[in-house]
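With one protein chain held back, the other chains of the complex are shown just where they sit.
Up next is subunit A:
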Amino acid sequence: MGMSENGDDASHQLRVSKIHNGTVIDHVRAGQALNVLAILGIDGGDGESVSVGMNVPSDRLARKDIVKVEGRELSQDEVDVLSLIAPDATINIVREYDVVEKHRVERPDAVSGVLSCPNSGCITTADEPVTSRFEVLKDGVRCGYCGTIVREGIADQIDT
């Protein structure tokens, strides 16, 4: 993983243990790790082992966050939502300590039912039998009903 395990003075550096079976979400935008966990509904309550690194030095991003979850592989829906707040992330699927799959997240054209519209005047925020729908833009998302564009704070709009 190129983390601090190979440092000369490893005992003074961040140490994130390898996982046995599960997922490593790397290259998460600094500051978004806890939102990543929120999206995945991971709060440690199920007893899974979770490691979070924040503001870790990175070659690709100046600083990155990293999330390691033992015993959990992500579904496509989860990756889609993840892509909205961590567009540069790489997903590493680990089995028996080896990375068996490694891929960048891809942003879908649209997401349904995972975000709520921040526009209080939008029909989707009324008590109607409607599933939210957002078009994914280059730099944000757009409500398919009222047209509101959300660029900042997308994580705040995630339905949990």
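Heads up, the rule we're going with is that a contact is a pair of C-beta atoms (placed from the backbone, for glycine too) under 8 Å apart; a residue touches a chain by one contact, two chains touch by 3 or more; residues count from 1.
The rule is simple: contacts and distances are computed from a predicted model.
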item: Choices "Aspartate carbamoyltransferase", "Glutaredoxin", "MoaD family protein" or "Molybdenum cofactor biosynthesis protein MoaE" - which one is the UniProt name of the chain not shown; value: "Aspartate carbamoyltransferase"
item: Identified contact with the non-displayed chain, of A:Glu96, A:Asp109, A:Glu128 or A:Glu152; value: A:Glu128
item: Touch criterion as defined above, residue of A:Gly71, A:Pro87, A:Pro118 or A:Gly144 at the omitted chain; value: A:Gly144
item: Contacts of subunit A with the absent chain, listed as residue ranges; value: 119, 121-124, 126-130, 142-149
